[in-house]
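Note that this complex is displayed minus one protein chain, with the remaining chains in position.
First chain written, first letter: the chains are A and B, and each begins at residue 1.
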Amino acid sequence: MAQSAQSVKKRKIKGDGVWGYAFIAVALIVYAMFTAYPVFSAFIISFQEYKPLGSTYIGFDNYTATFKDDLFWKSIKNTIVYTVLTVPVALLLSFLVAIMILPLRKKLQTVFKAVYYLPVVASGVALSLVWLWIFDPMPGGIFNQFIGWFGAHNQNWLGSSATAMFSLVIMAWLSSHGASIIIYLAALLGIDDSYYEAADLDGASFLQKLWHIVIPSLKPTTLFLLVTAIIGSFQVFQNAYLMTGGGPDHATTMVGLLIFDNAFKYFEFGKAAAQSLILALIIALVSLFQFKFLGKDVDY
Amino acid sequence: MSLYNNHTGSRAGKAARNTVIVVLLLLFALATLFPIYFMVISSFGDPVEAGAVSYSIWPGKFTLESYSFFFNYSKYSYRWILNSTIVAGAITVTNVFFATMAGYAFSKLRFKGRGVLFSILLAAMMIPYQVTQVPLYILIVNTFHIQNTYSALILPSLVTVYNIFLAKQFMSSIPTEILESAKVEGCSQFQIFFRIIVPLSKTVMAVIAILTFMDSWNTFFWPFLVTNTMDMQTIQVGLKNFRFANTTYFSPMMAGATISAVPMFILFFSLQKYFLEGVTVGAVKG
Partner (left out) sequence: MMNKGKALSLMLAATLSVSALTACGGNKNDNGASSPAASGSAAASGSASSGAKDTITALLPPVSPTYQDNFDQMEKDFNAKYPNLTLKIEPASWEDMTQKLDTQVNAGSPPDIAFIGSDGISKYVQQGMALDLTDAVTPEMTGDYDAVPLEYMKNGSGLYGFPAYMEVHALGGNKQFLEEAGIDWKKVQKDGWTYDEFRDAIKKGVVKNGNTTSRYGFVFATAGVASKDYLGIMAKSAGMPASFNKDLKYALTSKNYLELLTDLRQMIDDGSMPKELSSVDAGKRWNMFLTGQTMITGKGLATFENSAKKNNAKIDANDGSAVKDSIKVDYIVLPVPTFAGAAPVSSTVVDGYVAFRGKKEPTAEHKANIAKAAYFLSSGQVAATTNNDLFAAHITKSGRDAAASMKIDRNPDNVAAVETMLSHAAPARPDIPADLGAKAIKIENEVIVPKMQALLAGEIKPQDMYDAVKKAAIDAFGQDGIVQD
């Protein structure tokens, strides 16, 4: 009896297994060619002094040099500060907006979805030009006019180390929620009505339903958004590159910017590869923690 | 959609609640929309250089000259839009299809090495692109010799880990019992995927479609690297040509950016009904 049950189970697993591999085959091939191979190359390069006409192996030199580099640690610190300040707030805002859009009439829903999706479609360069105007240090700048109403002094937003990081954080708070709002909305709409109906029968309040139905159901989505947002945030360099160039005095130098500089400004490609792998390891540890923490109830 | 207690409270109460919500949403929208607003109004300005741009909330002048400047600037202006459409369209289709398939496998099928394989896929997302792009460039250009082709633009993004992860997370909420019962009824996995999973995953497929299209439409660096003639450039690469050593044609650049946003809107509005309705398991069961 026991044996036959086991063999049935085994057969099922086996059957599923073939299908599993068939379903991920294309993804795996694309991945192996266009992602795994370049990553592997980068790994090898991280042990080299890279020269296009023939690199030399230098062992762990790139790694030890990185560990000794104060600027590297400062940029890691900046990146972590930026991530901690932006990701949770951005996620919460997206969630709140999605929840608020939900009860509206369909036409209004569409309007707001479009409105929040809009900023995502604008090109990054165009957006950064506008933001430079918003943070204009002269009295004519939009933010300076705004705080002027409250009697506050002119601020040199991007130019002073007291406000530069904060300015980048504000920029992150107020832009680019389009994708996460859409993803949250889609997830919210996927929650089966029967859960709410059951809760209604029990006389559950809005907050109770939010807490007991919505938040648990959205866990996989939240996990996805959190993991990808943190990965994105750790690699961020566009904002700092376009808005502050990492200044003043390295107050906004992100590790992504440093890697970019090493790879392209100084041609220290091996060092850039080593720094990337260290960064990837840090991100991996953070992600692992998130999966442990948030992924528990999720079947994956 | 009965997260909100529609049956409780008066109609006036509901109206009041919705008004408050709309006001809050509008305020936040104002902040997010401002850059777009600025992009659009500046596109109606004269085709002047950036140093001479006057930053003001109201356009000083309304003219379509920048739009005609954009299209007359290069004989390839239309071609850029066409290229972007082909590339982004192809990438969107393949991603929706393959990411859904892989997402399903990773979330619902049991096979050896599933967890490990998925972790390896995810880990790749964590390596910054700055260091992988040179090896990738070597692969595409020096090994495959396919630079300046659509293949070079499309192949590396055929299916992304981001989308697989997204699909997997959404599918984890599909009750496994349905799949089990389908299997008991004799459905093959192939049938299960197309008859049950795909209809149930319309929402996430639409989300993947929109996000992927938008992302590949906006991609600048890779197309810039692997194209070397103007007729193969995409719109984002073409737009950058409006920047010169000491000047930038500001309004035409904004006009181009505005034009290039249009296809994303068309896609958004043609897919948005899938988010509006939402597909729930109940719908299929019933």
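Of note:
Simple rule for what comes next: a contact is a pair of C-beta atoms (placed from the backbone, for glycine too) under 8 Å apart; a residue touches a chain by one contact, two chains touch by 3 or more.
Given the structure is predicted, the values throughout are model-derived calculations rather than measurements.
Counting contacts over the entire complex, the absent chain touches A, B. Only one residue in the set B:I146, B:A182, B:V198 or B:L271 touches the chain that does not appear here, and it is B:I146.
Interface note for the absent chain: among B:I120, B:I138, B:V198 or B:L271, the touching residue is B:I138.
Among A:M33, A:I58 or A:L71, only A:L71 touches the chain left out of the display.
Contact with the omitted chain, checked across A:A65, A:L102, A:L132 or A:I147, is made by A:L132.
Contact between chain B and the absent chain runs through residues 45-46, 48-56, 60-61, 63, 74, 86, 90, 93-94, 97-98, 133-134, 137-138, 141-142, 145-152, 154-155, 158, 188, 190, 220-221, 224-225, 228-233, 237, 240-241, 243-247, 249. Interface residues of chain A facing the missing partner chain: 15, 18-19, 22, 25-26, 50-53, 71, 132, 135-139, 154, 156-161, 242, 245-250, 253, 261, 263-267, 269.
Here is the rule we go by: only the chains that are shown with their structure count from here on.
Rounded to a whole number, the gap between the C-alpha centres of chain A and chain B is 15 angstrom. Residues of chain A touching chain B in their complex: 13, 15-21, 23-24, 26-28, 30-31, 33-39, 41-42, 45, 93, 97, 99-104, 106, 108-110, 112-127, 129-131, 133-134, 136, 140, 174-175, 177, 179, 182-183, 185-194, 196-197, 200, 205-206, 209-210, 213-214, 217, 220-221, 223-224, 227-228, 231, 234-235, 256, 259-260, 263-264, 269, 272-273, 276-277, 279-280, 283-284, 287, 298-300.
Chain contact summary for the complex, chain B toward chain A: residues 1-7, 17-18, 21-22, 24-25, 28-29, 31-36, 38-39, 50, 55, 98-99, 101-102, 104-107, 109-112, 114-115, 117-118, 120-136, 138-139, 155-156, 158-159, 161-162, 164-166, 168-170, 172-173, 176, 189-190, 193, 203-204, 206-207, 210-211, 214, 218, 220, 236, 239-240, 250, 253-254, 257, 260-261, 264-265, 268-269, 272, 275-282.
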